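Report on the following structure.
Every protein chain but one is kept in place in this view of the complex.
For chain A:
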Amino acid sequence: MSAESSHAHEHHWEWSQAPFWVVAGVFFLVPLTFAAYFQYQNPLLAAIFAGLGTPMLLAGIAMWVNEGLTVKPLIADVAGIGLPIFIISEIFIFLSFFVAYWMMRLGADVWPPEGTPEFPVTLPLIMTVVLLSSSVTIHIAEEKYAHNDHGGFVKWLIFTMLLGLMFISMTFYEYNHLFHEEFYPDTNAFGTIFFSLTGFHASHVIGGLGIFVCVLIPALRGLTNKTFITCASIYWHFVDVVWFFVVSQIYFW
């Protein structure tokens, strides 16, 4: 509900512009841009669609976050239940990619297939430590918040985001390294599964960081919402747990 729609009545028709603009942004930014670039091979058109979509998406998210922080929900605290339910479906996405991996790997004569370079062992371990510590720091941030230490909350939230950024940079570093060794998504079955699983996980880390940005910016102005923080933290822990499966299946099997 926006401020201008308030009436004296007990009930009024609730409305919000935020969902519309988020979807409009996504619509331009993903299907139209992707198809313009890859299907119709028209980079200019793709750039126009992306340019239209991005501001809509950002405006929509900003509106939504603002309403989430200022408008009282119909019933309190159920988002902390809704998010885990949503995570069930996320688990099934990852599971499908793992199934694809297992089917390819168990059906193959030799593994890893020809053309696969030697994989580093230290880097994934460092990445694991970094992501694991970020789960600890976000937990500390939540504790600080629970004890009304706003400054401490912001500080530990920023630590978490820095660790997340470190993780992403290491992913890109590794991709770059593998590209130099002529290992691409289309090289062989392992390239396909390696880049899609780690890339998919990395996209979730980036999504988690995006959620943290949405928590951090209002928090710097003193606006916070406990449920929102809990959800962001649950999501981050989930992304962390998925990494254990990714790293054990991809690097250490």
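In this text, a contact is a pair of C-beta atoms (placed from the backbone, for glycine too) under 8 Å apart; a residue touches a chain by one contact, two chains touch by 3 or more; residues count from 1.
Going forward, contacts and distances are computed from a predicted model.
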*For the chain omitted from this view, which of "Cytochrome c oxidase subunit 1", "2-oxoglutarate ferredoxin oxidoreductase subunit beta", "Methionine synthase" or "Raffinose/stachyose/melibiose transport system permease protein" is its UniProt protein name?*
"Cytochrome c oxidase subunit 1"
*Identified contact with the non-displayed chain, of A:M104, A:I140 or A:I206*: A:M104
*Which of these touches the unseen chain: A:V23, A:A146, A:L220 or A:V241?*
A:V23
*State which residues belonging to chain A touch the missing partner chain.*
1, 5, 10-20, 22-24, 26-27, 30-31, 34-35, 38-40, 64, 67, 74-75, 78-79, 81-82, 85-86, 88-93, 95-97, 99-100, 103-104, 107-108, 113, 184-186, 188-192, 195-196
